[in-house]
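A single protein chain has been removed from this complex, and every other one stays in its place.
And then subunit A:
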Amino acid sequence: MLRFILTRVSLVIPTFLGITFLTFILIRLVPGDPIEVRVGERGIAPERLAAFRHELGLDQPLWQQFLDYVGHVLSGDFGLSLVTHNSVLSEFLTLFPATLELALCAMLFATLIGLPAGILAAVKRGSLFDHGVMGASLTGYSMPIFWWGLLLILFFSVALGWTPVSGRLDLVYYVEPATGFMLIDTLMAGDYDAFRSALSHLILPTIVLGTVPLAVVARMTRSAMLEVLGEDYIRTARAKGLADGRVIGMHALRNALIPVVTVIGLQVGTLLGGAILTETIFSWPGVGKWLIESINRRDYPALQGGVLLIATSVILVNLLVDVLYGVLNPRIRHAR
């Protein structure tokens, strides 16, 4: 098992280097440097421009800048944001819990609804319910996030007034950020009204962000279940007179879950990508919104550091899924 984990971890190193290199190059391919973007049409005297470029190291050859950057990152230094002059790592750590909280809720939402829906659709294959689930998941999968988010806001928040429009917490509450997870922080503070407010602020963004993963999980569960239900051992199980629930719950579902777990793991990347849009719509103070602003302001260190840190978390989750997969399925961990 240890060997299996080590092999997986060693594969992560080239991925990291690749991501670092790509972000580094891509942001520099975008025309306009941080100083020019800042000064706009008034321009800047050439000598001041040169002085600032020198200070930021932008006058160095690209390879030199890249090597410097990698060197700093390896020693845990992600640099300072060019705009706020705060440490990139601390900005990321301030904002990431908000993104993570939203992503976890979305995943939970997708799994709690997608899994049973997929199982039921498979068991009642060809029924009206099956068609309904498949139709709905196709719709969900093709839903443009921006439009869907605004639609929900206009209906539930403006027309009905059931949910708040945007933000994480009603402005009358102030909860000291201890963990950065609003649900946990409000509970720790013992402020249940604030907790309810945080929960109500999570509903719409969770639905919006969870829609695509929900569709994917439902479809994946259905097809995995269908495959397993056609296996000989299921027929055997039925033949020996086991109850339907036991056949499906014990024998079929456990085997069907293996590909589903993988898909859920892969969805984490999608979730963090989707979070950028969802956070913008719901004014959610997470890393997605922060990254967009960093692009607009050509804040190289913030963007590079942010992408790298998000990539790290995606890689970690995938690693975890791989390991979990190994635990669920002995064939994987023994295969060389």
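Some observations on this one:
The working rule: a residue touches a chain if its C-beta (ideal position, glycine included) is under 8 Å from a C-beta of that chain, and two chains touch if they have at least 3 such contacts; residues count from 1.
Note that in this section contacts and distances are computed from a predicted model.
From the set "Protein arginine kinase activator", "Phosphoribosylformylglycinamidine synthase subunit PurS", "Protein-export membrane protein SecF" or "ABC transporter substrate-binding protein", the protein name that UniProt assigns to the chain left out of the figure is "ABC transporter substrate-binding protein".
Of the candidate positions A:Ile19, A:Val123, A:Ile153 or A:Ala256, contact with the unshown chain belongs to A:Ile153.
Looking at A:Thr7, A:Gln64 or A:Thr84, the residue that reaches the missing chain in the full complex is A:Thr84. Of A:Val165, A:Leu183, A:Leu199 or A:Val323, it is A:Val165 that touches the chain left out of the display.
Those residues of subunit A that touch the chain absent from the view are 31-33, 35-46, 48, 52, 82-87, 90-91, 93-95, 150, 153-154, 157-158, 161, 164-168, 171-177, 280-283, 285-286, 289-290, 293, 297.
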